[in-house]
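The complex is shown incomplete by one protein chain, all other protein chains being positioned as in the whole.
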Amino acid sequence: MSAPHVEHVEMTGHIVDSLLLPKVLDAILSRGGRYHIETLKLGERQDDPSFVRIEVRADSSEQLDAILAEVHPHGAVPAQSEDCRTVAADVDGAFPDGFYCSTNFRTQVKLNGEWVDVEDQEMDCGIVVDPEGGAARCLPMTAVKTGDRVLVGRRGTRVFPPEAEMRKHELFEFMASPVSSERPKAVSVREIASAMRKTRAAGDKVLAVLGPAVVHTGGAELVAKLVREGFINVLFAGNALATHDMEQAFYGTSLGVSLDRGLPTDEGHEHHLRTINTIRRMGGIKKAVEAGRLKSGIMYECATRNVPFVLAGSIRDDGPLPEVVTDALAAQDAMRKLIPGVGFCLMVATTLHSIAVGNLLPAWVKVACVDISPATVTKLMDRGSTQTVGIVSDAEPFIRALVAELDKGGA
Amino acid sequence: MSAPHVEHVEMTGHIVDSLLLPKVLDAILSRGGRYHIETLKLGERQDDPSFVRIEVRADSSEQLDAILAEVHPHGAVPAQSEDCRTVAADVDGAFPDGFYCSTNFRTQVKLNGEWVDVEDQEMDCGIVVDPEGGAARCLPMTAVKTGDRVLVGRRGTRVFPPEAEMRKHELFEFMASPVSSERPKAVSVREIASAMRKTRAAGDKVLAVLGPAVVHTGGAELVAKLVREGFINVLFAGNALATHDMEQAFYGTSLGVSLDRGLPTDEGHEHHLRTINTIRRMGGIKKAVEAGRLKSGIMYECATRNVPFVLAGSIRDDGPLPEVVTDALAAQDAMRKLIPGVGFCLMVATTLHSIAVGNLLPAWVKVACVDISPATVTKLMDRGSTQTVGIVSDAEPFIRALVAELDKGGA
Amino acid sequence: MSAPHVEHVEMTGHIVDSLLLPKVLDAILSRGGRYHIETLKLGERQDDPSFVRIEVRADSSEQLDAILAEVHPHGAVPAQSEDCRTVAADVDGAFPDGFYCSTNFRTQVKLNGEWVDVEDQEMDCGIVVDPEGGAARCLPMTAVKTGDRVLVGRRGTRVFPPEAEMRKHELFEFMASPVSSERPKAVSVREIASAMRKTRAAGDKVLAVLGPAVVHTGGAELVAKLVREGFINVLFAGNALATHDMEQAFYGTSLGVSLDRGLPTDEGHEHHLRTINTIRRMGGIKKAVEAGRLKSGIMYECATRNVPFVLAGSIRDDGPLPEVVTDALAAQDAMRKLIPGVGFCLMVATTLHSIAVGNLLPAWVKVACVDISPATVTKLMDRGSTQTVGIVSDAEPFIRALVAELDKGGA
Partner (left out) sequence: MSAPHVEHVEMTGHIVDSLLLPKVLDAILSRGGRYHIETLKLGERQDDPSFVRIEVRADSSEQLDAILAEVHPHGAVPAQSEDCRTVAADVDGAFPDGFYCSTNFRTQVKLNGEWVDVEDQEMDCGIVVDPEGGAARCLPMTAVKTGDRVLVGRRGTRVFPPEAEMRKHELFEFMASPVSSERPKAVSVREIASAMRKTRAAGDKVLAVLGPAVVHTGGAELVAKLVREGFINVLFAGNALATHDMEQAFYGTSLGVSLDRGLPTDEGHEHHLRTINTIRRMGGIKKAVEAGRLKSGIMYECATRNVPFVLAGSIRDDGPLPEVVTDALAAQDAMRKLIPGVGFCLMVATTLHSIAVGNLLPAWVKVACVDISPATVTKLMDRGSTQTVGIVSDAEPFIRALVAELDKGGA
């Protein structure tokens, strides 16, 4: 066996009770390495940061690299670090091999000996350094231009994982990890209402990501009220949510089902298609509002109050409405533009849009995800979104309770 | 091929739009028989009954028997029928071979040339005729005594299937067949409230069958209010529902989770066991109320207002509470005794008890089944319970909306 | 009350046991109309068609119209019918008001006194008549050009609903209606294998619509074998399925999870992104095969055997791969082009693509839909797709059993 390959890594913060240190030690051992804790200063109170310096040993440089790759997203940074390394992109629309793959955690790169925050933090992107070498930002694969200076390897990079994984009750004041339908709902509702009020008070935006069941189950008027009262400041949805909402405004039905009587009506399903056709004939939602044709509902409130929305297209869409962004990449970009300033995100009854938005949000934006299917909630919380609380619940009853809670006022 | 075996059957009622006639014709053909419609008088309006007389032909008497067995529960009765046939039970606790297996539809047997209603109608039982031959009733297998006159074969029996399978909106004023979480909830709630009011107005009883998630999700006080205001007149549940409810009364927690704060508390899970132990030490729920120890909640209201309840035991029970009927057959009997007079049954968040109660209820008692899992709702509606509407919803929000609707009054 | 408004409608086929007649009678009554059965000839055997002529009466022409609209898709056609009526489109991309909204049932329109089959049958489209007035075809809303002669109203149209709704066991030789996980799986598998063999023998194409769980659960090699052996002739999927499949070919992992060991590997999730980046750098899947870089898996087999595929984009995609059609309308069109000739469609583990494809398929193409979530299967079967059988099952075990069954040969 050759001489051991050695590297020193350091971690700072709430590394014990946030599980970061245990995860790092476990990672070293399970990749076949060994460790020696050189320094460990534990914080005495919950607010005190801890510090650890660990000597990592491996039998080969490949093994050592694998270990360092594994511990990197947990915040373990080489003790002596050099500037990050970049390679110029050789084709448009793809990174050089070995590109650094971003997380949604706050990240820094070392440029000219200085740690610099990465801008536009987003997971599963690459990082490009500007020509002057003074700034860095996340860039989706499709946006790469030949010649871009793309970060490769992990040298000179460090991430700041949220320390509060184990202490999510601080964020939301309740424990969210077990996704269960058997929880007191009033508590979840109260805390989400509180998060929305705090977000508004802080001047940040509340982003709502909504699926069509919001309308089917009878929640459209409630959501319209939230928009009207300034509790929803950005809306991401699809063709179906918007169409069902306007179908209700036009015909009182959703996919042909009467929302008053719960019965399918005459020529029921056609209302859906006729609604889209009408809006297409009028040239769009805003024009339908201006012409006095559309007079209530979620889309009406958004158009009236200039609440920006993105309706992202999908292959299952009928029509679609003129506002629908049918190209997936264009829709992602439209959403990206509206994310800065978002402080809280409420996702209700949509798997597709929730996952898409989850991919775009940085890890520090709090998310509440509401769906009637425990499997969907689990799926969303599994995607590394440590910032997410999951609530297994029906759309309308949840929104009704949320509106009632917000009506109470208070903090 | 031998001479055809022929029988004439007749059907009366709303046999076309209730799908009974199509089902009978399909059954004859798929068992290899042939039919000839000798008479068909269709009702002109929805309220007019129709009548059909069908000649059924088969190639063997076995085939003919199989066809008649198949069409029998759809209400097709041989045109000329004789008295029913009985055989004396030869052992305790089991029927003679060839016993008639009951449905939960209204059933008549021919005794001395007269059609007589079968009493205690319940599915999957046998039917015994009293010694005088003047009456008949359903009897569970375990209750058979040697010498009982047990009905065998289908001769001299006829059933009255609910004609309204296709027209459930008449019963509940809404279409229930598609079990979906994407329906307007307010409509379902309104109609269940209406059914509960009508049941109370008719002097019938509302039976609630409740699972522990009712308490976990925060609905105990709401249910207590329904008991207090006379909207729940009989309660079937298990050890868990009752214990969680009383744990909340004692400690403010359910399985150790604080219903105010949603957080697990000190020594959390132990509250559950200590609650049971306390009630056992006091000698039961009623005594705990009398002693002033238990002061609120579902069980408190039941004990105070003499609302009868059955707590049926299961192998997953902790404790259990003294009132729990640990023997499954004794629990079934206890439930059977309370079913006469029930006009409406509300099942929330319990698969086991819902299926058990569904097995005991006659087909003419309307049932609303609420569960957050679509699979559970489908399962309950699949069990031949044509009387059931299914609502995919969370326990607490559903009950909260139901209470709000009942508070409005009206019909 | 004014004089009754009267119309005569006729129906032909298996209208009793297929439930079409009962549905029509129920529809008339529930819209407040009355009916008189003027003629009813019931078929004696299952293969004999029946015929009915019904006088429909209503109190107003509006009511009569509503009734006729309601009974139309059940195949009830006015006894005397005139030529269909068209209006020229006045804008691009939208129909005139009152446009006829298509179903996915076989449809005919009356042109110059002749019943003519509508081409490109697809639900939720309009129907345009060619300038010569000799042919008609379905057209999506977005494809309308100013001046197109668009069908309005129901005059001179008739549909042929599948008569076998109640007798699906004829199609598949098994009863599919109850979506349940508690069915003998071997039977479902055997019948789907049989349908695939028959489709191949008839020279028709088998279309597979696959979600990424096919690869996650370990089924990629099995599907590759089906492609290789000619049992899958067209593939519709998304970026994720193709990427996971090629990630497995490159790294032996799927989303970073080793398919041999089930363990997340070093730098796990990155494999996903690096796979996409590699294919983008090479210029596409086919080029990666030609360059000898991609050597196995589903996409390899498709590329090698010229099995056409559509990878439809979605907003949750990473990358995406160069072949992904990111525009939803373009993806729908790409799928439409490949549907003619499809005789059987197998949908596994994808809600989005399954619904999208279900919208495009005519009602006479048989579909088997496999998903582990009963709610998803129910949703797909609820969408009017009477041609669909649902199987609640895991992806890999289902495909494994299907491959084993097909390996047995036979019919």
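Read from first to last, the chains carry the letters A, B and C; within each, the first residue is number 1.
In the analysis below, a contact is a pair of C-beta atoms (placed from the backbone, for glycine too) under 8 Å apart; a residue touches a chain by one contact, two chains touch by 3 or more.
Please read all numbers here as calculations on a predicted model, not as lab measurements.
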item	value
Selected residue (touches chain absent from view) among B:E55, B:D83, B:D124 or B:D204	B:D124
Which residue of B:K145, B:R281 or B:K337 touches the chain not shown here	B:R281
Touch list for subunit B against the chain that is not drawn	31, 66, 69-70, 91, 93-95, 97, 99, 101, 124, 141-142, 266-267, 269-270, 272-274, 276-278, 280-281, 312-320, 326-332, 335, 351-353, 355-356, 359, 373, 375, 384
Residue ranges of subunit C at the interface with the undisplayed chain	169, 173-175, 181-188, 191, 212-213, 216-218, 254, 257-264, 372, 392-394, 396-398, 400-401
Hidden partner interface residues of subunit A, rising order	16-19, 21-22, 25-26, 29-30, 34-37, 40, 42, 44-46, 166-167, 178-181, 374-375, 378-379, 382
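By definition in this document, only the chains that are shown with their structure count from here on.
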item	value
Central chain (distance from its CA mean to the mean of all protein CA atoms)	C
Same-residue or different-residue interface between subunit B and subunit C, half as cut-off	same
Farthest chain (mean CA position) relative to subunit C	B
Subunit B-subunit C separation of Cα centroids, rounded to whole Å	37
Of all residues in subunit B, the ones touching two or more other chains	181
